[in-house]
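Apart from one protein chain that is not included, each protein chain of the complex appears where it belongs.
This part shows chain A:
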């Protein structure tokens, strides 16, 4: 009888399975453990993590490290992924034709028209005649503004609306003899053109504007001809969904959505070579990529944005693997359409528009990671024979097959941080594997960008944990609507906030977005990457590319533990009539420890006693 340990060094975690082997295929598993991987996978720093994990697994057994007969290391998958984001559209306003934004508290409500006039010029404005839209700078106090407006109204001036620089809309309106719609928080008030026909609309609380977001209503208000109406369509579109808006008719005022030339991606297959411009969007890129089979290399037009991004990815890979940059080849990409909040160029109130962007995940296949070197170092440290075992994907599938209720043909899907891997074992014990670009890190990037968080740690937490809203210091409402009460008051920093319920406690989300929006963004990002990539990977390994011919699909790895991914993938695979679920390695480990278990089983199969 001998003691052996299987060790799986992954990107994020290092897992160990300890077992007794009595003879050929006669194994008894004793314990397992899991720690965070120390350093980047495949580097010598991993040794510290491995020793820690071994000790954790051995301690409850009362076995010393020295008593192990052999330690088995995985042959790590030689793929590494990286991600980037490329913006492809931007919104530009020329000549300040409009303001459309969501100040928290505009004043009054309704639709009004008039010519723009500065507050200081109001004193000399003649009574009767024109209607005025008053432009109020932040230097004048709200009480003085209200007094001046009331005086002018008393003189017989027709004041129909106001555009205000500070957050004073309600304050001014509350002091007016006759209320008017007021758009406030217009940051660059001095850029508002004076003496021009303007329309101001403020919607009631909980509603959005109706007239200024409709091109025909704008045409009606400003008596536009059909050609001019065509030109205001982007204005109307930009104003949709806002609570207040101003449209000013200037001679050359215009707004346009500009496409940024982002460069081309070149897909090289065995016999083909296809070029796709990035600004055609993710769907076009992925559709083209699907036609190139087998995809051998992906290049990008040099000297463009996407070219720069590819260069960066290759540089990172080269540094990591000690290969020359010229030898690094991108072998798969995943493109995803996304949105990025961008400040509108030439805006008056510092408005943001959602620019279109394309997120790209690239995967690089490297030469074998230096596992042998790592094995020798480990051997030195612990004084036990260390053997580099079989291919990671083969080991994982052997481990996954210990899940009760499975049999070949079984496919496993491992959604990691950098890549999505799938393997299939056929009834004839043949194993096929594939690796695709795009996984957990991509989802984090999408969440970070679409919510404008600029905080990767927070985005990572939003990806991994459910949300809740702290409604008082003694209760919170979870994202599914249920309420939880507390005996002890919560941290005051959480009061009234949307929080992520991480393992180490609730973390506030610094975002203006409502909880429902954050949930929607998170789920969409997961669908765009996880579900799509799972299908892509399964199609690649399935017999004849037909997922229906796979009877069982098991999710392994950390993503199998995610609180919603298994359900999403299971929903997507339902129509194929496949049994889908989270693996339960050895009936005890859940989706974890598949590779470490597989290493031990593979060793026992060859063991001669």
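Everything that follows uses one rule, which is that a contact is a pair of C-beta atoms (placed from the backbone, for glycine too) under 8 Å apart; a residue touches a chain by one contact, two chains touch by 3 or more; residues count from 1.
Definition applied: contacts and distances are computed from a predicted model.
Undergrad: Per UniProt, what's the omitted chain called: "Anti-sigma factor antagonist", "Carbon-monoxide dehydrogenase small subunit", "Propanediol dehydratase" or "Fe-S oxidoreductase"?
TA: "Propanediol dehydratase"
Undergrad: Hey, which of A:170, A:266, A:354 or A:535 is the one touching the hidden chain?
TA: Counting the whole complex, the residue in contact with the absent chain is A:170.
Undergrad: Pick out which of A:473, A:531 or A:549 touches the chain that's been left out of the picture.
TA: A:473
Undergrad: Given the contact definition stated above, which residue among A:405, A:496 or A:587 touches the chain not shown here?
TA: Per the contact definition at the top, the residue touching the missing chain is A:496.
Undergrad: In terms of residues, what is the contact footprint of the unshown chain on chain A?
TA: Touch set of chain A with respect to the missing chain: 104-105, 142, 167-171, 174, 471-474, 489, 492, 495-498, 510, 512.
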